[in-house]
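Shown next, in structure tokens, is the structure this report addresses.
The other protein chains are all here in position, but one chain of the complex has been omitted.
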Amino acid sequence: MNYLKILEEITLELKSYTTVGQVTNTIPELAKINPDKFGIHLTTIEGDDFGIGDSQERFSIQSVSKALTVALAFSFLGEKIWKRVGVEPSGTAFNSLIQLEYEKGIPRNPFINAGAIVIADMLVSCLENPKEDFLRFIRLISGNPNIDFNLSVAQSEKDTRFRNAALGNFLKSFGNIENDVDEVLDFYFHQCSIEMNCVELANAFFFFANEGKTRDGKSILTTSQVKRLNAIMQTCGFYDESGEFTYKVGLPGKSGIGGGIVALYPKNFVVATWSPKLNKKGNSELGMHALELLTTKTEMSIF
Amino acid sequence: MNYLKILEEITLELKSYTTVGQVTNTIPELAKINPDKFGIHLTTIEGDDFGIGDSQERFSIQSVSKALTVALAFSFLGEKIWKRVGVEPSGTAFNSLIQLEYEKGIPRNPFINAGAIVIADMLVSCLENPKEDFLRFIRLISGNPNIDFNLSVAQSEKDTRFRNAALGNFLKSFGNIENDVDEVLDFYFHQCSIEMNCVELANAFFFFANEGKTRDGKSILTTSQVKRLNAIMQTCGFYDESGEFTYKVGLPGKSGIGGGIVALYPKNFVVATWSPKLNKKGNSELGMHALELLTTKTEMSIF
Amino acid sequence: MNYLKILEEITLELKSYTTVGQVTNTIPELAKINPDKFGIHLTTIEGDDFGIGDSQERFSIQSVSKALTVALAFSFLGEKIWKRVGVEPSGTAFNSLIQLEYEKGIPRNPFINAGAIVIADMLVSCLENPKEDFLRFIRLISGNPNIDFNLSVAQSEKDTRFRNAALGNFLKSFGNIENDVDEVLDFYFHQCSIEMNCVELANAFFFFANEGKTRDGKSILTTSQVKRLNAIMQTCGFYDESGEFTYKVGLPGKSGIGGGIVALYPKNFVVATWSPKLNKKGNSELGMHALELLTTKTEMSIF
Partner (left out) sequence: MNYLKILEEITLELKSYTTVGQVTNTIPELAKINPDKFGIHLTTIEGDDFGIGDSQERFSIQSVSKALTVALAFSFLGEKIWKRVGVEPSGTAFNSLIQLEYEKGIPRNPFINAGAIVIADMLVSCLENPKEDFLRFIRLISGNPNIDFNLSVAQSEKDTRFRNAALGNFLKSFGNIENDVDEVLDFYFHQCSIEMNCVELANAFFFFANEGKTRDGKSILTTSQVKRLNAIMQTCGFYDESGEFTYKVGLPGKSGIGGGIVALYPKNFVVATWSPKLNKKGNSELGMHALELLTTKTEMSIF
């Protein structure tokens, strides 16, 4: 398949696509971004790379990081992580407290904020130097030692933390946070502030498509574990729009309000897109459309 | 009316009443209380006093304080307090976040925790030394300069603050808290920790029954304002059991998880009860029953 | 007190009150009404009558009838009616199914539609000829043998019954309807279609203010029972605006989407108003305002 030609076609078609979305305004530091950026990078399981546009410019990965923290927690703790967080779609917005109240503090899945905060708490408990160790993990799986937190973004998230602080304290009131809430949130804000470009993200998610092994062969998770996380990404990776993404794109993936999306076709490829304008559900408008075009043109969806 | 005889009858009847309730376990410091305490004190508008049982032993007034903070905020700010908190019954438990999420951070009424935290925020904004000034107000209306916070109870509430911290941060995320969340909660935990006995409580609430004037004639609120706060106590004063209390007792009132209840018959009397065992809705089991007996025996309900 | 002068003042003040409400459009037959009608009638416990405006023109009493069906059911069945319907404010709109789902088919109170349908089911079970017998009861308490159903309104409600049919079937699925759903709804639509004017309504509700006895001395309920129903009207009589009505007016009452409101001051008076324009919560806009003016001017609220 001539992926480069397809990526070029997609980029061309997107130029005539009228966007209505907005750059996130929930975190002041992120609101400064140039809204017209667009990049896409695809890495095949054989190791071929195809990129176009702003695919080498870094951006804030935000919730895309949730797939990586859950992978790290899963590698440490195995199936027992599901005692504290579920694997079901939430049916409500990503930062809702309602489901949490009805379900006694067990978040529906690790990709809504509440679930990610519980996963962060697990990592704070089992990592010696949580932030440093997680950064080392990201550098390892992406094969890039330069990846780092953006401290001003982390600080900006802290300054506007109230909704997440509500979630953290609410979880703590149900006994589902072990550590100090502020310490857990500090870790969470740092994980979200990590900056990567599309190439680095495609590399970092390579092991999800490659039966648990990174591009340079390091084993992160078992085949079975990776299948399971891919399954959760499929049903829960796009907040309240997971069904729509599954319907239109048909690949497991994870999005972030920085405008990034990573999706993957097991045993075939990983693809990362970046475009900061978000639709009403908080997912990158052009990114979702680009991936829909990709699976339509290649006829490569898992369904 | 021979109130003393009626209070004696009530006390006698309560002895054969089988309780199933429990002392609160939400605040460790309060869990230590002797569950068998019972006191009741009634003060008529003419200034006659009738008390029995443990009516002169102090206890933690807890949410009973919410009626006093809203009165103080009302005296400072007038009707505009209702822009930030409603006057409708909540239909859900006292510390629910659900209604708050659907209603964009405007608590249903000032007697659920979220509403009381917003009122606390108002007082933190308009009092120079919030804790000291509020204490002075309590001493003024009750005519007793010895009333004080119980600092170990306040600390105990702080140590188990997570649900309230979730509420405070959630309100802040909707822009309905002006001050620092921790500072507001500190005030809130102190107001709840105030210790009073039944006599003192009946005195403190005297102005609600006396067209806004304290027992010694100081004017706190206008007649119209007091009627309005009595109305809110009637519909919202007993959490999710306000309708039941209105149905059975038929007087405006306010309860607290320390086991205290104050109720009043405008232009007639104020009555305070104390018994630490709470029913499932968080209201004093014997206190509710005592007041039901009182209005049945005296045929003095507002309906 | 010169009630006539006060009613005249109120009527005058209402002329300069800018209404924003709308006549109900939920039932086509009711949408035809002249929106500018306004009438008010007050009957004192001593038997003096004061009326003004369109107080002698009949209108559809709609949900005002719910206070009368619950009174009749209470007279037959006593306290056991509360096993199938609660006495708590609902916290959600009058026709909501949500609370019903969480609370397993027990409506919060007899004044939301679900609760009134359960009460209707009780009457269908205990009356020999339900519709005729209920009409006879209305004629008895109002002292007027000409009061009747409006059959075209009843038919119009049947034609647009889907929300109520949903409620009826939902209640039946929880086992809280004994009879055929369609038969119960037929009774319910007829009870709502009854037409009365303000004078007749004030007469019909006289027993609520008169310790259970009608204007001509017939005993309908005991003093204690009437107090209890007044209490429920206070906390639940105005749907999701009951707190607001209690706050502003301070009297127990019941409204209907036909634009009628009845309120009463126990042992003092009954007052009925009619104005078809409804506010967003479904209560008569001018009627609520007229009653607020009444209790402000007379200083006669129960609080």
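Labels for the chains are A, B and C, by order of writing; each one numbers its residues from 1.
Note that a residue touches a chain if its C-beta (ideal position, glycine included) is under 8 Å from a C-beta of that chain, and two chains touch if they have at least 3 such contacts.
Computed from a predicted structure; not experimentally measured.
Peer 1: Indicate each shown chain that the hidden chain touches within the full complex.
Peer 2: Contacts of the omitted chain with visible chains: A, C.
Peer 1: Sort through A:I147, A:I232, A:I261 or A:M288 and give me the one touching the missing partner chain.
Peer 2: Considering the complete complex, A:I232 is the one touching the chain left out.
Peer 1: For the chain left out of this view, which of C:L167, C:L229 or C:V270 touches it?
Peer 2: C:L167
Peer 1: Using the touch definition from the top, which of A:S63, A:Q99, A:S173 or A:T214 touches the missing chain?
Peer 2: Only one of A:S63, A:Q99, A:S173 or A:T214 touches the chain omitted from view, namely A:Q99.
Peer 1: Out of A:A31, A:I45, A:V87 or A:L140, which residue would touch the omitted chain in the full complex?
Peer 2: Touching the chain that is not displayed is residue A:V87.
Peer 1: Hey, which chain C residues sit against the chain that's not shown?
Peer 2: 96-98, 101, 161-163, 165-170, 172-173, 181
Peer 1: I need the residue numbers on chain A that touch the omitted chain, in ascending order.
Peer 2: Touching the chain left out of view, chain A contributes residues 86-92, 99, 108-109, 223-224, 226-228, 230-232, 234-236, 240-244, 246-248, 250, 252, 266, 296, 299, 301-303.
Methods note: only the chains that are shown with their structure count from here on.
Peer 1: Just grab the chain with the largest centre-to-centre distance to chain B, centres being mean Cα coordinates.
Peer 2: For chain B, the chain whose C-alpha mean is farthest off is A.
Peer 1: Between chain B and chain C, two copies of one chain sequence, what rotation angle (nearest 5 degrees) aligns their Cα atoms?
Peer 2: About 180 degrees, rounded to the nearest 5.
Peer 1: Mind checking chain A against chain B and telling me if their interface is mostly the same residue numbers on each side, over half, or mostly different?
Peer 2: same
Peer 1: Let me have the rounded angstrom distance from the C-alpha centre of chain A over to the C-alpha centre of chain C, please.
Peer 2: Taking the mean C-alpha position of each chain, the two centres sit 55 Å apart.
Peer 1: Express in whole angstrom the distance between the two chain centres, defined as the mean CA positions of chain B and chain C.
Peer 2: Chain centres of chain B and chain C, defined by C-alpha means, are spaced 32 Å apart.
Peer 1: Find every residue in chain B that makes contact with two or more other chains and list them.
Peer 2: Residues of chain B never touch two or more of the other chains.
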